[in-house]
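Step one of this worksheet: look at the structure below.
Only a single protein chain was left out; the remaining protein chains are all shown in position.
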Amino acid sequence: MYSQGLIGAKTDSDEPPEFLATFQARIDADEKIEPNDPMPAGYRKTLVRQIGQHAHSEVIGMLPEGNWITRAPTLRRKTALLAKVQDEGGHGLYLYSAAETLGVSRRQMTEELLSGRAKYSSIFNYPTPTWADIGAIGWLVDGAAIMNQIPLCRCSYGPYARAMIRVCKEESFHQRQGFEIMMTLCKGTQAQKDMAQDAFNRWWWPSLMMFGPHDSDSTNSDQSMLWKIKRFTNDELRQKFVDATVPQAEYLGLTIPDKDLKWNPDKNDGRGGYGFGALDWDEFWSVVKGNGQMNRDRIRVKKAGWDNGEWVREAALAHAKKRKARAAVQHAAE
Amino acid sequence: MNDQQEIPLWEVFIRPRNGLAHRHCGSLHAADATMALQAARDVYTRRGEGQSIWVVPSMQITASDPTQKGENFEAQEDKIYRHPTFYEVPDEVGHM
Partner (left out) sequence: MDASLHFDCLVRLADDHMILGHRLSEWCGHAPMLEEDLALPNIALDLLGQARILYDHAGKIEGKGRNEDQLAYLRLERDYRNLLLCERPIGDFGHTVLRQFYFASFMGLYWSECQNSNDQILREVAAKAIKECAYHIRHTGEWVIRLGDGTDESHQRMQNAVADLAPYVGEMFHMDETSQQGASAGLIPDVSKLAATWHAQVAPVLAEATLETIEVKPILGGRSGQHGEEMGFLLTDLQFMQRTFPNMTW
């Protein structure tokens, strides 16, 4: 879902049908594919993009929340937020690590991100102007992410699945932290309630957009599902998210900014679910294509950090080289 | 991007408690072994998961060829995965 349901596996490939069939049989038998296993080029390529995009999202995601670490209103909130943002960096790292097993380097992926060629979840292109945004992000954005991440723990590619298991273990406190912030605000003063409602109004629709285009508009979803890189469709996950979140919003006393939101007893095979209004797909595509409020700033900040750190990385490599040379000289002298 | 070389990749193995074996938990980038060990502690043991940490340069690990499974298992030795930096290109050849 951090790939925003935009990455569909390419089906055209050069491999002979027997090869593809053997591979598919392994997937169907729920075998895990590991780094040196034979795999279709399309499988490898799709995973590199999907895992890469997921990793980039975690790393960019550190910025909207990191924005509030120095202004967190209490020491407890400050340390929790710092730990959360640190976790996100860690998740990015696990995912880059998984992607690297597929033949791409961290540096290549970094270049692609900073040049704008690689995408990341567009949710992070929205600004965080108030403290309540931190609560909303933890509750809604992490909530949406968890919906996608748990099924991915069973995805077919071993390193990705294992990275997701690690991520999911750490994720549990993130959403709780966000929801707790919202609860505190919603039980607080009028100013705090207004702050919470305002943040919710701004984050609700973008959170629904995190799940990507409608299934009918999603290209190549089927192959991803067949290869077990994707476990649920965009609409399935979006529906699940709405059904889980609406009662939480009602508990908080928040008004959902959707006049079309309505309980529908026929949804979910008769179990019932919420019908909701149409997403603004113009906004969705506009933000995905780079015209959200924060797109350019996010990349500019990451690029500045990367450029400002170049001398550090070069120094580390230079020192390592010097050490090796000194050790070699010493060894030769002995 | 002017880093002449990429900062090397290391595989990390952690033994969470005495009595258990080290388990592979992922990789990270560091310029040398000392920093790799420290990074491993920061990245993979933040919740106290580690007793003992091993770090190994990824390209130093030799892996069996998975296509050689079964009765005719002949150890064809390979790298653990095909990473762009595992195959050293001399500086004179330039960026590849």
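So that you can tell them apart, the chains are marked A and B in the order they are listed, and the count of residues begins at 1 in each.
The rule we apply is simple: a contact is a pair of C-beta atoms (placed from the backbone, for glycine too) under 8 Å apart; a residue touches a chain by one contact, two chains touch by 3 or more.
The structure presented is a predicted model; accordingly, all values stated were derived computationally and were not measured.
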{"item": "Residue of A:13, A:36 or A:184 in touch with the missing chain, whole complex considered", "value": "A:184"}
{"item": "Absent-chain contact - pick from A:41, A:315 or A:328", "value": "A:315"}
{"item": "Absent chain, residues of subunit A that touch it", "value": "59, 62-63, 66, 69-79, 82-83, 85-86, 89-90, 92-93, 96, 131, 181, 184, 188-189, 191-192, 301, 304-306, 308-316, 318-319, 322"}
{"item": "Where the missing chain touches subunit B, by residue", "value": "7, 28-31, 34-35, 38-39, 41-43, 46"}
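As a working rule, only the chains that are shown with their structure count from here on.
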{"item": "Interchain centroid distance [CA atoms averaged], subunit A/subunit B, Å", "value": "25"}
{"item": "Residue ranges of subunit B touching subunit A (in the complex, touch as defined)", "value": "1-7, 9, 25-32, 35, 43, 46-47, 63, 65-67, 78, 80-85"}
{"item": "Subunit A residues within the subunit B interface of the complex", "value": "34-38, 86-87, 90, 93-94, 97-98, 100-108, 111, 162-163, 166, 170, 310, 313-314, 316-317, 319-320, 323"}
